[in-house]
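A single protein chain has been omitted from the complex, and every remaining protein chain is retained in its original position.
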Amino acid sequence: MKRITRREFIKIGGMAAAGMSLTGCDLADMSWRVFGGGSELDPRFGFGGDFEVIPTSCQICYWGCGVHAYRTEGRLWKLLGNPDDPLCAGRLCPRGTAGVGMLYDEDRLKTPLLRTENGSSQRFDGIAWDAALDTAAERLGKVIDDYGPEGVAVITHGKPGHFFEHLVRAAGSPNYSFPSFSLCRGARDVAYWLTYGKDLGSPEPTDYENAKVLVLMGYHLGENMHTTQVREFASFVRRANEGDAKLVVVDPRFSIAAGKAWKWLPIRPVTDMALLLAWIHVIVHEQPEGKPLYNVEYIEKYAEGFDELRENVVPYTPEWAWPITGIEPGEIRAVALELARHAPHVLVHPGRFSAWDGQDTQRSRANAILNALLGAWGHTGGFFVADKPSIPGYPHPPYAKSERGSCDSGEYPLAGIPSPRNIVKTIMTRKPYPIKALVVCGSNILSCLPRTQDTIMALDNLDFLMVVDTMPVEQTGYADLVLPDCTYLERMDEISVKNFKQNFITVNQPVTDPMYESRPGWWMAREIGHRMGLEEHFDWENIEEYNETRLAQAGLFLKDVTEKGILPLATGPIFIEEGKELTFKTPSGKIELSSSQLAKFGHYPVPQFTEMPERPQPGYFYLAFGRSPLMSFSRSQNVEMCAAVDKGDQFWINVDAARMLGVHDGHEYYLENSDGDRTPYKVTAKVTWGIRPDTIYFTHGYGHRDKRLSVAFGRGASDTELISDIKTDPIMGASGMRGNFITVIV
Amino acid sequence: MEVEVTNTFHAPLFPADELIWGWEIPMYLFLGGLVAGMMILSGAYYLSGRRKGLPFTVMGGAILAPVVLSIGMFMLFLDLEYKVHVWRFYTAFMITSPMSWGSWILLIIYPVSVLFIVALIMEELKDPGSVAQLLGRAGGVIAKRMPGFERLKAAYEKIKEKLEKPGAWISEHIRHLAWASIGLGIALGAYTGILLSSYAARPLWNSQALAPLFLVSGLSSAAALSVIAERKTEARHEMARIDRVFIAVELFILSLLFVNLAYSIQSHQWALEPFIGSEVYTPLFWILVVGLGLITPLVLELLEVRKVIKFTVAVPILVLIGGLFLRFVFVYAGQAVCWCYFIFR
Partner (left out) sequence: MSKRYAMVIDTTLCIGCKDCLMACQTENNVPLPFFREWLVYVTGGTFPNVHRTIRSERCHHCDRPPCVGVCPTGSSHVDEGGIVLVDPKKCTGCKACIAACPYNARFVHPEGYVDKCTFCIHRVEEGQKPACVEVCPTHCLYFGDINDPTSEVSTLIKSRRWETLNPEAGTRPELYFLY
């Protein structure tokens, strides 16, 4: 078979939408319109009269809220929250509510596609499933034969990616990765694991519903829209309105949360480490009311390393932090005092996206230490501590141990898995060994990985790229084989075992049959696995059997879960106030204010302020990015309902800065970074007072280049395309993405 | 103040890029005003005994009125979004709705104007003026060209006797019909203005000056049409003289309207903006409507009367164009100034 040397980007030809039939020129319809009146889709006139409610769970983001799907006449009518769900309590977020648009998006991938050469050009051929699965098994098998099992890698996120991870690991490869670790919350999770012996995970075990003081740092609650967190935030704001709580928002931008805050501290981007150290300094060293500000009994009982910490933070005064952060010492002290006054029922939120600037683990350590000094861990209003329910995983045979180890073994012993960036780097450099096949499922690597150009170049080195997706995002244009996944509304996946103050199991169930030729990911992985001789790792017939087997280990049945969509499990106390005994799975058995493990690997055991972050040159701005409640990653931009009203594709620029550059509100401009990488389209400017003059902000996930995404194409910009300067965290390899500066081409 | 709204439909429009009513409505308002003017002039000049002296104004106007009105109503029909329901206008009379009043007035105009036309024709045939010849020739053409004319004539002969009584009644009441024509003309001309002024949400329209303005503008347009169509010089001069009065009144009302708006409440002050700060409406209004449509004709007509310049048909054409664009500017600009857009201040 001829080896394809140049990976051409192929535009998948428009396939006629086979979707719903229209009743446009129906004579009956017309006469009804003459004598009747009102749309037959309007609930006032009968639509939705007879409906069924199917409990399922949402998978647009990774929170996984429980959903009640209303089906009428075989068609999905609407999605509401499952009232029994501890996460959303019956109310979904906007993109969850708009999931109907995702199901009926006419731009969806419809059939498996295989890249074929036709003389000098390449194109995609629609092929049958059997042929597609045979090809996948054959090509993956060939790479394993030629390069060993480590030559296959998988980047996935969420469901059904887990089955592709399982496939690749069963084949003997340790090269599996998910973006959320090194590109998002990994640094924070490692930092908390180092400090408290427990990584925070998702959902984070926070209880700011009952907090007296909540500090948000680089965390835009309300725009970052996880239902549980917004619900608790709303309870918090209610109490704040009555004077019973205070909100502090540390953000270069006047976020929605900042609009409800007692104090908005418009910090210089990426200098939060200095602020945290200054707060620790104040709380440890200053006694404005004649007594220590930190929680003395709590520290004595639960923590160790306090003396080392105290000595370490001596230089980090608020006066020292002032020129670095731009926040006045009076404000810094005021917040610290407020936190101390109401401790331990306070929370300095650990944030979620923590891959900023190469000091990420240490910065999150500072956050964890600050919370420990206040005694927030284990108290109401701070963090709750829940033991994960013990539902064992599926009893599959152990994975074969890899002789060569994962592609970045040794480099980051404190990280559990390779980062997607390292997988891409290995593909590109072939060191320590070549990776020649890549499976991508539930992730858009051209959007989530910085240095998009690197990723595209790396893909050229692959013998086989298989992409499993629902939408024709740009990465599908580079693939050898594209498999159309069905949406979460058309399939059942593996059960989820979760905790948010309450342990429970949830699962999604199909609301409609898979549309077009799409199939669920578990079926694809199983079929490929069988064809590759991995039957013993896929010894179940279908997902129901898989879930039954898993649940049977805990004495439960699948119907217990599917009946209401949520199965609550026994949960012990989660707060000290409820009688919870705190234990810490650290080497010392206590909260490690000074981390012995960090010391062991040659890192600072107590956070230090090691380097002054770079500042942008004149005419350039810090590039800040975030979320919109209507957009999940780069997934929702094609959902017409959401795209029609979301203005996240606009970039925020300060009024003074705009005036200096000659930027006008509502006009469109190209954005360019300091390496000359420019956005492919112009982006609309939003000139506002609600952002620092040295910062530009826009929402992640836009800038789609693929014309097949008829709604998303051409709108906004991709932040990762502008990120060429990655600051890698030395402790766990996070790819820090807040180090770039951009300018506006006027 | 930075204001952001989610959909474009609710975003500020200036000039309006999402209109409620498009060109159909200003066209109808112009034609409606023209018809109103024609009906008033026709009835009034008939009553002052000028049927023979102003043949086009009296007879032509009366005959054209329902024809032009039908064109206007067709414009309204085109504007409807749910055309198959048009008959619903006539299954209800909503007393609070000027549009309902208007649709019924439009309906009533037809029988009244047809009766008035019949009465005028009967009188013209009995006491011929210059129109009688035209009618005779028209009748001849119809007799030759229309198929089945013989049958129609035969049928007419049969019922001729029965028609004598109603015919006499109509002739007797011709003066009442003329008054009805005037009354309905005023109602038609004024209701278009009242209709717009009933929308408190659109401050530019929400002025009592709109009804008299549109009425006088309609009269002016009708007079201008007469200037073009009348054959005799004295008739033309008569119409030009009266047109001047209408134009002067129109200018007077417009000035008062603007002064009123400028010293009225905030929303009315904002309503002046299309006339001062808009790239589209300001030049359109001042140059086309006021300059070319009102002041120029007024000045030229005065010069014509003093015999400084010869009569041209350009003057009444300018008046007509001015009248048309007056409607366009008010309808479009009025939609750009809406109460809910004031949050963007």
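Should a chain be cited, it is by its letter among A and B, assigned in written order, with residues numbered from 1 in that chain.
Operating definition for what follows: a contact is a pair of C-beta atoms (placed from the backbone, for glycine too) under 8 Å apart; a residue touches a chain by one contact, two chains touch by 3 or more.
Model, not experiment: these values are computed from the prediction.
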item: Where the missing chain makes contact, among the chains that are shown; value: A, B
item: Contact with the hidden chain (one of A:Pro329, A:Pro510, A:Pro693 or A:Gly714); value: A:Pro693
item: Residue touching the undisplayed chain, where the options are A:Leu140, A:Ile591, A:Leu630 or A:Val663; value: A:Leu630
item: Residue among A:Lys260, A:Arg333, A:Arg363 or A:His603 touching the omitted chain; value: A:Lys260
item: Residue ranges of chain B at the interface with the undisplayed chain; value: 1-10, 20-21, 79-86, 88-89, 91-92, 94, 96-100, 102-103, 195, 198-202, 335, 338-340, 342-343
item: In chain A, positions touching the absent partner; value: 33, 35-39, 41-44, 47, 77-81, 88, 90-95, 97-98, 100, 221-223, 225, 227, 230-231, 233-234, 237-238, 241, 254, 256-260, 264, 266, 629-630, 640-642, 644-646, 654-656, 688-693
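Everything that follows uses one rule, which is that only the chains that are shown with their structure count from here on.
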item: Inter-chain centre distance, chain A versus chain B - centres from mean C-alpha coordinates, in Å; value: 65
item: Residues of chain A that touch chain B when the two form their complex; value: 33-34, 644-645, 647, 686, 688-690
item: Contact footprint of chain A on chain B as seen in their complex; value: 2, 4, 6-7, 84
